[in-house]
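Every protein chain except one is present and positioned as in the full complex.
This part shows chain A:
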């Protein structure tokens, strides 16, 4: 089973379902275990560049640490919770409750990031959209529109560069400060929008001129199927989640939605 070969819709469904399930978990052990599984699955079943993965993952790590810190410091335990204070720094008290909730939240963020990366780095956006059309009944009108738009992104960055040069030559980039920068942004936006709208219109006409009606009656060159391995992946990921819940329960650390 290779992650790249899986049906994108099922992969997306799996990720969404897991994000949903993870939101009901409030202890740090379950997401920690699960995060480890996600990493193992990502690198063993998917061909993912470690450098690229880290590059996107690190910012999430920072966000997660922020969660841990703020929740640990500003925790608001319900009345009657047994609190153990680990550290006291001035008026700030770090308690067992605060720390564990903070870690749970932080690790949840890491799990979300891990799952998203697993999806994004192993999925071809074109196949994803085609799969949405073929499996999830996304209207072709919308799907092929999205694809055409996706094509324009690199063209737009190229255009921003030219506009920046063009404005610099006219001496229009001399204002500094926040107000000047915002003003410059507005000036870039108009030519950029004008050309984007024109390109979009032309592309739409070109698509229609090739007999595209937006209707469902069409054949597909890339037929995207759902195979056994897709459900296997689905089962594996959900199974692993419940395994983590089970282990955490055995350790006595599990805290779910009802246990707050």
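By definition in this document, a residue touches a chain if its C-beta (ideal position, glycine included) is under 8 Å from a C-beta of that chain, and two chains touch if they have at least 3 such contacts; residues count from 1.
As a working rule, contacts and distances are computed from a predicted model.
S.K.: Could you tell me which of "Hydrogenase large subunit", "ATP-binding cassette domain-containing protein", "Carrier domain-containing protein" or "Molybdopterin-synthase adenylyltransferase" is the UniProt name of the chain missing from the displayed complex?
M.R.: "ATP-binding cassette domain-containing protein"
S.K.: May I ask which residue of A:58, A:120, A:136 or A:166 touches the chain that does not appear here?
M.R.: Considering all chains, including the one not shown, the answer is A:166.
S.K.: For a quick check of understanding: of A:44, A:76, A:217 or A:250, which residue touches the chain that isn't displayed?
M.R.: Hidden-chain contact among the options goes to A:217.
S.K.: Touching the hidden chain in the complete assembly: which of A:128, A:144, A:241 or A:254 does that?
M.R.: Result: among the candidates, A:144 touches the missing chain.
S.K.: Even though one chain is hidden, which residues of chain A still touch it in the full complex?
M.R.: On the chain A side, contact with the omitted chain comes from 126, 144, 147-148, 150-151, 154-155, 159, 162-163, 165-174, 187, 190-191, 194-195, 198-200, 202-203, 205-213, 215, 217-223.
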